[in-house]
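Report on the structure given below.
Heads up, one of the protein chains got dropped from this complex, but the rest are sitting where they should.
Now for chain A:
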Amino acid sequence: MMLRRAVSRPLHNASNLAIRSRTSPLACQLQLGYLQQRRWFADKKSADPTPVVLPGSNTKSQDVPPVPKLETPITPSLEPKTPPSDATPQVPLTPDPKSAPPPRPTEAIVLPKQTHRVRNFFLSVTLLTLLGYAGGVYYALENDNFHDFFTEYIPFGEQIVLEAQDRQFRSRFPGAHPGSIPTPRHYASVTIPKRSGATWKISEKEDPNKAQLDRDGPYKSNKKEDEVKTVTPAAAATATVLSTKSTPEGKSAGDHLDDPAKDKRSTASLHGEKIAPAPVDHHDPIMHDLVKIINSVIEVINEHDTKKQFDHAIVSAKEEVKVVNEKIQELKAASTEPLADKLKEQEVEFTKVASGIVQTMEGQLLAVERKWREEFEKERDNLAESYRVKLKTELERSDALAEAKLKNELMEQALKLKREWYANLKERVEKERDGRLGKLKELAEDVEKLAEVTGVWAETLDSNLQTQHMHVALEAVKASVNDPKQPRPFVRELAALKEVSADDEVVKAAIASINPVAYQKGVSSPAQIIDRFRRVAVEVRKASLVPEDAGVFGHASSWVASKLLFRKSGLATTNDVEAILSRTETYLQEGDFDKAAREMNQLQGWAKTLAGDWLKEVRVLLEVQQAVEVISIQARLQSLRRE
């Protein structure tokens, strides 16, 4: 149907154009203009457009009615195909043939050019697309590859092709239910129920409510479903089809016969008051054809407005047909009985075949079920086996682990014992060693004590030696000091003494107290001192009477007067110079240098100045003597200390 429409649409357009041009000259002119325009555009390249314009337009305008004929070659293959497919007359598609007188277009009128570019463009585009679709559909029906391509990639291609196929199918099998062919949109969506798929359960008794996977059903695959869908709804129809096919000369079933009648009615209604076509309520195909022929004749008559002329003849023909039909009915009735028997036989046969098919199907189903069960069992066995293996390995592993743990514990215990044993051994060894070491320690202590004692002894010995050395040195010093051959330096002796005394503070202090002049130049001996005293005494006596701050006369007078003084002797009690001198002399004679020095120290003025040197000498001697005495005492003390 779609195909036809696609083909007819351009035709329609063309006819519409023609009608328009016919009805209104203006439209025609417009068309003319359009054509001219086109012409002009096309011929623009050629140098002289003007002379060509009119004839070109003329021809075009005159060709307006046969426009459909121009179009037809575009779909040449479709045209011949459609008429045979059309079981029903094509009458409605060519409406109003009477209102189709070709108009006389006004050729000479040259209208102002109106450009309908947009319209033309759309027209051409639609035309081209329509042609393209028509060609595509045709070729799709011819070529399978192209069919696939067309349905897949061209928009609406699939619908159009389907529609065309539907049309073809219906025209071939008018009995088929028109609604039976589903559009792809109405395909039931495939839904897989929740409990579908393989389960661990052993297949139970078939529950009609549950999904049955081992059977072919709509959920098995789309393809099969397709087939089922197409087949099942028209179950009754298929039966009839089959029957018709198996008995080609057989009489079609009841509802099949209804269709042509319906068609007839529809065509009749379309024609209005025209001669009614003969009713096709015939069971015989021969009659059918006859009626068809008559109907076509009627149509021709209707088209040609010569109803009245043929009316009579047609009515008579109809009657004839009716009579023939009746006769045929009778003949049929006569032959129905053997046919009925035959039918019954066939029915039985069919039922047998059907039962056989059912049985085979059941057998197949059972086989499939068995197969599934077997597979399931196998799977279960496999699973069980794998689980067993896993369990075994697990057990082995855990055993190994436990063993390892035990071993480790044993090792630990062994280590612990070993350690304890070591500790014990160590303790014992230590004890023994301590006993021996104790003895050794005692010995070492004794040795130490001995060492101490020896050290002490060595010290005492050393100190003894030192004191001895000291004594020797002291003796040497004493000897040098008391040497009558004076003055004589005794530095070496004193240094030796100092060395020997080491760090004896007392000795050091004693040596320090000695005037350096004494040991550098030596000390005067007592005899020398006494001798010197005599000389000093004379001088002192001379200056004994010199007054303080005396000049030449004072000194001279003292010198003269001193000659007149009486000599004193012994320890005089008075405190004059003469008495002091006599006391000093006495002390000196007694050998008491200390006292003598003290006496002489009492002098004053010139007398003391004169006795100064002597006094110094005596003091040095006294110092040295004292120091020597101190050192000797120290030495003695040291020697006493050691012992």
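Here is the rule we use: contacts are C-beta pairs under 8 Å (C-beta built on N, C-alpha and C of every residue); 3 or more make two chains touch, one makes a residue touch a chain; residues count from 1.
Here is the rule we use: contacts and distances are computed from a predicted model.
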From "Exosome complex component RRP41", "MICOS complex subunit MIC10", "Trafficking protein particle complex subunit" or "Vacuolar protein sorting-associated protein 29", the hidden chain's UniProt protein name: "MICOS complex subunit MIC10"
Candidate in contact with the missing chain, chosen from A:Ile160, A:Ile514 or A:Val540: A:Val540
Residue of A:Glu452, A:Asp613 or A:Glu629 touching the missing chain in the full complex: A:Asp613
Of A:Arg117, A:Arg172, A:Arg433 or A:Arg488, the residue in touch with the unshown chain: A:Arg488
Residues in chain A touching the chain absent from view: 485-488, 521-522, 531-532, 535-536, 539-540, 542-543, 548-552, 554-555, 605-606, 609-614
